[in-house]
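With one protein chain removed, the remaining protein chains of the complex are shown where they sit.
By letter and in written order, the chains are A and B; residue numbering begins at 1 in each of them.
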Amino acid sequence: MTLSIPVTGDLATMAADVLARVRERRPRVHCITNAVAQNFTANMLLAAGAVPSMTITPDEVVDFVAGAAALLVNLGTLDPQRRAAIDIAVETAIDEGVPWVLDPVFVDRSPPRSDYAGALVQRKPSVIRLNRAEFRALAGFDAEGGALAGYAVDNLTAVGLTGEIDFVTDGTRLAVIENGHALMGRVTAMGCAGSALIAACLAVENDAWAATTAALITLGVAGEVAAAAAQGPGSFAAAILDALYALDGATLIDRARVA
Amino acid sequence: MTLSIPVTGDLATMAADVLARVRERRPRVHCITNAVAQNFTANMLLAAGAVPSMTITPDEVVDFVAGAAALLVNLGTLDPQRRAAIDIAVETAIDEGVPWVLDPVFVDRSPPRSDYAGALVQRKPSVIRLNRAEFRALAGFDAEGGALAGYAVDNLTAVGLTGEIDFVTDGTRLAVIENGHALMGRVTAMGCAGSALIAACLAVENDAWAATTAALITLGVAGEVAAAAAQGPGSFAAAILDALYALDGATLIDRARVA
Partner (left out) sequence: MTLSIPVTGDLATMAADVLARVRERRPRVHCITNAVAQNFTANMLLAAGAVPSMTITPDEVVDFVAGAAALLVNLGTLDPQRRAAIDIAVETAIDEGVPWVLDPVFVDRSPPRSDYAGALVQRKPSVIRLNRAEFRALAGFDAEGGALAGYAVDNLTAVGLTGEIDFVTDGTRLAVIENGHALMGRVTAMGCAGSALIAACLAVENDAWAATTAALITLGVAGEVAAAAAQGPGSFAAAILDALYALDGATLIDRARVA
């Protein structure tokens, strides 16, 4: 399989355009996410211009998901109530045509969670965002060479593999993003909030690969801007929200390191 | 109905006095609030000088509410466990004479939640704090002209309607508060934390209308002070806690814009 690799300028400009649309349309994003991540995720979405909701109550999830422009399903702190909520939420998203992002947090640490994540992949999330260890646990093989693209094709999804370098593929296209900062790994729920940002982009951009690429470029650049203002992980967590809120298109395009 | 409109200076001075009492008495405030808001709400109460507790466990709620000087009931992330806890907490508050605040978050987004909120209003909360969309969903009509005051009278409660301008009425008195800052809308749980601050004021001030007015003036002024120190919503969330903690009576009175 040959992957087409877009020109950097195109992707950076596309990211700026997607971010502008999020700010203009202020999409509702419903998040079923773990207890540790809820507050930071909501603040990340608000900083980007989206409107978050977070309920996991069975009899409310249908209304919230049906009224949202995108859904995030994050498997952290996966208690029975969250699991029930996820089943209803995904069902509703599929019925209503709401795009959704799967974030299979820590599937490498818990076999029951890995099994459940595998079943969710069968329901065809628009995007799966995960790290290398989580990919290995979910796919059953390493994300090397063409394996990532093959997994995307086989599962009809876009995959955002994050780490020091982020890779985004839908099987035919590949984006390689070098933005970001080491302090992002020292703030809890940074990856979870990144997945929420993907959902916000997906709410205004139908091309799941483009939405994922835009979100990860944006988060990485915000992280770099924040690191310059931060004294450590505590001030960095606030600074990345400030940076995302204030990020202008020109800075985003100028700082994007994507191929 | 004629509403008496107090003199600005009186209300600002009253707010400073109520805040001083919170700091001096350090009232316990029990909060049944949503998962997204718990941490920020607890920090808001601590910054004000109150002592928060947050458990929603059925067999503990009675002791915590009975030992508190005020109760907050917030309907965000309204799962079955929170609902059970709210029923017990409100029952206890009524039995023990503990004043309570109802914050019907997002009742405009979820019909089951709206029904439940309506039933809680029947139990006569001391204060209801909500925004315009939530009021419409709860009351069944817009908060225009005398409608807000009529609703307060009919339900024997004080209503704090927050937005760019805040209105507080108990049906006979009206306060109009113009303090606040746009960044307050970009931090999750800011409204929820505001309701907790109302509860803290209610713990030291029996007049529910005065307590609500005091809390909303205080929060609005703290928001303005914080905005001057903040670079965006992340640093603003920290700065408003700093500002509330450090707010002196003279600044509060000087900056209050209330009629």
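The rule we apply is simple: a contact is a pair of C-beta atoms (placed from the backbone, for glycine too) under 8 Å apart; a residue touches a chain by one contact, two chains touch by 3 or more.
Just so you know, these numbers come straight off a predicted model, no measurement behind them.
**Student:** Among A:15, A:158 or A:187, single out the residue that touches the unshown chain.
**Tutor:** Only one of A:15, A:158 or A:187 touches the chain omitted from view, namely A:187.
**Student:** Tell me which residue among B:12, B:29 or B:56 touches the hidden chain in the full complex.
**Tutor:** Considering all chains, including the one not shown, the answer is B:56.
**Student:** If I consider the whole complex, including the chain that's not displayed, which of A:13, A:110, A:155 or A:251 touches that chain?
**Tutor:** Per the contact definition at the top, the residue touching the missing chain is A:110.
**Student:** Against the chain that's been left off, what residues of chain A make contact? List them.
**Tutor:** Counting only chain A, the missing chain is touched by 34-37, 39-40, 76-80, 106, 109-113, 185-189, 230-235, 237-238.
**Student:** Using the document's contact rule, name the residues of chain B that touch the chain not shown here.
**Tutor:** Contact residues on chain B toward the absent chain are 35, 38-39, 42-43, 46-47, 52-57, 59-60, 63-64, 67, 81, 229, 237-246.
Basically, only the chains that are shown with their structure count from here on.
**Student:** At what distance in angstrom does the C-alpha mean of chain B lie from that of chain A?
**Tutor:** Spacing between the chain centres: roughly 34 Å.
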